[in-house]
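Taken from a larger complex, these chains appear in their original positions, while the remainder are omitted.
As written, the chains take the letters A and B, and residue 1 is the first residue of each chain.
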């Protein structure tokens, strides 16, 4: 479980709440209409820009990103190398009953067993990668859109408050509190944008980039297996995708 | 009908109206000159930057995006597979009288029947895709331009109000209401930009990207039909364009 992201989000919110409570009353920062206009308005605009199921899908994917982790690339490489040893000894067909463990790798190997040409395997796996990226980017786009819309909704709410306050400025003692309430929507907009949606959008981007690396490793590995390369050389090639400090053999990084 | 976008736009505006009415009088937020300067000024600037028929076309396309939906990719794939079964059994000519249903697919098949080479078919369909994208991007550019111009017109209107207020600041009791009116153009500019034009521009982008996917599926399908591929393998290849959860067979996604 990727607990750091939960700590990050929870910690940032806790710091904000803590800062509020040091200076006074937390309830003074809770204003239901302001929350509705910022949170509701941002979600409504997201519905305008994208279909309902994509918006819900983006939220579901984000929740998933918080709770489970990708397999480490080291394990994937070891698995590919083990399978390539087997394939070299007994032929690709020997992998037919093998539980592969990685669905994308399994797809490539099944195609090879079914006799698809290397070009077809490469084209099919590359299409899979491209449509995975396109799907994920669609979800990230929802969060990036909410990141840029939330401060705008905050501004709109604050303008409503300011206009109402300015029109009835007869009692100076009410100006301060009215303006405080008006500023709350800006405050909510900033939190929704910069503490919630922005970091989640980037988190999803990072996850997509990690998944892409795993898929690129798999693609290189399947291509190498199909062309019957030496397992030691396959391993060497795939390890280049890892940071030098993660590689089992102690190579130094170029530079 | 893509009702979610109507709900999104209507809901966001309803929330803003609701927030205003909770705090006072809705009419205080209606100021005809401010609406003219923001809405009219933004449209005038759009006319400066693009021909009249493109601006009108963009508005028409946006309206269309709200009312009708694209065919689902699953149906297109099933249609291509059905046609490829027929073509494999009876030859491409057998498709001559077949109602194809999808104009872009029909164009590719007609070219194949007419004996165009695969390279020509690919080149013509790719030009069609590229000019569809170029046309759509021209429309999106109008909405993106209005998204960035509307807050500027709001600022210009607010500056006009502020300058007029500051020049005649002899009666302090009039400052508040005058400033409230001055802020209304900023308020309209923000709504026009962030609630209307921005989400619509992104909606059109998403629609273009979905249409591109449908066209890419069609292009791949026609190419595969022309080279006489196995319908089962065509299906397999085209399904890679779908999200794993939309595929009829239960494949797991790689990663």
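In the analysis below, contacts are C-beta pairs under 8 Å (C-beta built on N, C-alpha and C of every residue); 3 or more make two chains touch, one makes a residue touch a chain.
What you see is a predicted model; the values in this text were computed from it and never measured.
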item: Number of copies constituting the complete assembly, 2 shown; value: 5
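Rule of thumb we're sticking to: only the chains that are shown with their structure count from here on.
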item: Length of the line joining the C-alpha centres of subunit A and subunit B, rounded to whole Å; value: 24
item: Complex contact set, residues of subunit B against subunit A; value: 2, 4-5, 7-9, 11-12, 15-16, 18-20, 22-24, 28-29, 173, 175-177, 179-180, 183-184, 186-187, 190-191, 193-195, 198-200, 202-203, 206, 209, 213, 233, 236-237, 240-243, 251-255
item: Touching residues on subunit A, where the partner in the complex is subunit B; value: 33, 36-37, 40-41, 44-52, 54, 70, 102-107, 120, 123-124, 127-128, 131-132, 134-135, 138, 141, 145, 148-149, 152-153, 155-157, 159-170, 211, 214-215, 218
